[in-house]
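Got a structure here, written out as structure tokens. Questions coming.
Incomplete set of chains, arranged as in the complex.
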Amino acid sequence: MQLVTAIIQPDKLDEVREELVVAGITRITTSRVTGHGQHQDQHDSERLYRGQKVMPNLLPKVRIDIACNDKFVDIAIEAILRSAKHGDGRIGDGKIFVTELKRCIRIRTDESGSQAI
Amino acid sequence: MENRGTIFTKYLRDPLTICRVLVLILLSSGTLLAAEETVAIDTGTTAWMLTSTALVLLMVPGLAMFYGGLVRTKNVLGTMMHSFAAMGIIGVLWVVLGYSMSFGKGVLGGWCGWNPDYFLLRGIDDVIMECGVPEYVFAMFQGKFAIITPALIAGAFAERVSFRGYCLYIVLWSILIYNPLCHWVWASDGWIFNLGADGAIDFAGGTVVHISAGVSGLVAAFYLGCRRGYPSTAMHPNNLVMTLMGAGLLWVGWFGFNAGSAVSSGLDTARALTVTQVAAAAGATAWLIIEAVHLGKATTLGLVSGILAGLVVITPAAGVVKPAGAIVLGMSASLVCYLGLFLKEKMGYDDSLDAFGIHGVAGIFGALALVFFIRESWMQEAAAGFGGSWSVAQQLLVQFQAVAATILYSVVVSGILIVVVEKTVGFRLSENAEKSGMDHTLHGEHGYGLINLN
């Protein structure tokens, strides 16, 4: 079992979710985070402040956590890579991190392990 | 002199306080030449009308908050912009041609009014109406109605229209629907104003404002289609707290809306204010009870829906019913609207914030049901002016004609407008834009910086 954590642009959340569902992944946890990439600031053209383009540096992002069994990891990653890009990929599109998951337990039933994912 | 005087002569909205307009003409030489009959300013009535104008304007941010709180976070600014843009755009349009089209002498066979002196309000700089109020105040008071009406429609197609399309739509809607309707119902030579014994009863805008907005919204909801994912995906309000605040401001502002429509500061005004208060309270209480009985718990959204239903239903009736009638109207409006929402669920259209579900339904219901609660004296006066007899059934027919005409006209013209807007600048947002949200796509901003670390 592994934990796939993706940081994506907020406006792509709906698309990523749909793509994940299509790929058979329906259980996810999302949250709002704020991101900080090296060079992305100069290129963000979306925020207007009283008609003046400003250079933001802490930008809103969405974090998606997906616990999945090993064979679903690549499926999940590919679904995200497909859906989270703006065009052919734009700076700020995000990152995916994968960590090892030791245990997983469903609270409702107390069952654990890969069938609890 | 006589002639020039009568140009300004018109009947104001409340038949009980008919005000003829007289003029203090300031000749170009600068000498003041009084008209035959000089109307003195009534500072008290003027004070209340000024206040009412401010109160009705307060409803626009109130509406922005009400609607803004109900959409998803990504659309909160875009939704509030619908109200605020109307404040700007219709605010200008009204002085350019709205007032003239609404309250000028009937032209084009009575389709709308026109008075060249009203263009940019040039001719009313010194006019005091017979009720003692400067005509400027009346024009501004009326202008606020013209602002809020298109903003109401926006609830029907929330979260899925382009800003440019919306702006074009409200401009056309205001010119082609609001102004004519306003002329028919409230100008002294409007045909609905002159129906039956004493005209159709629409004290403060049941037809002109709520029904027209409601059914136009319904048409738009049908034509533009549902939001992506509706109804299978839940679309939670981003800020019910703000919706409550907005409802509070709407209630307060509605005192200006209804009691101001008396264009007086006296008994009629007091009556209108009283039934407005009572109907809103009754609507709120009824919705609470209905939900408590039906769902087992009362919701805040239900409460504010009940407030609105009560306020809408009393709008056409505020000049003619008594408190007891207001309680009955307010309570039944909540019931009717509550039932109506099930219909929506059945039919599957996406009237996102219930512009039709509340304003349309309660507006129609109120315009018709009011006939059963008319003050005796009104009926007697109507009868007196109509050869001695006038019945509730006859008045119901008149009301029905007014409502039907409003619905028919709004549906047809609004339908055409939507198609025109969609085919020209585009109305419905693209799928991607809708997914990303209006705030990001249309305005390049987001509403709540606070939810992310600054």
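Letters A and B mark the chains as written, and numbering starts fresh at 1 in each.
Criterion: a contact is a pair of C-beta atoms (placed from the backbone, for glycine too) under 8 Å apart; a residue touches a chain by one contact, two chains touch by 3 or more.
Computed from a predicted model, the values in this text were never measured in an experiment.
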{"item": "Copies present in the complete complex, per labelled chain", "value": "A x3, B x3"}
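Keep in mind that, in the parts below, only the chains that are shown with their structure count from here on.
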{"item": "Centroid distance [mean C-alpha coordinates] between chain B and chain A, Å", "value": "45"}
{"item": "Touching residues (chain side chain B, partner chain A) in the complex", "value": "74, 228, 432, 435-437, 440-441, 443-446, 451-454"}
{"item": "Contact set on chain A toward chain B in their complex", "value": "10-12, 14-15, 32-34, 46-48, 58, 60"}
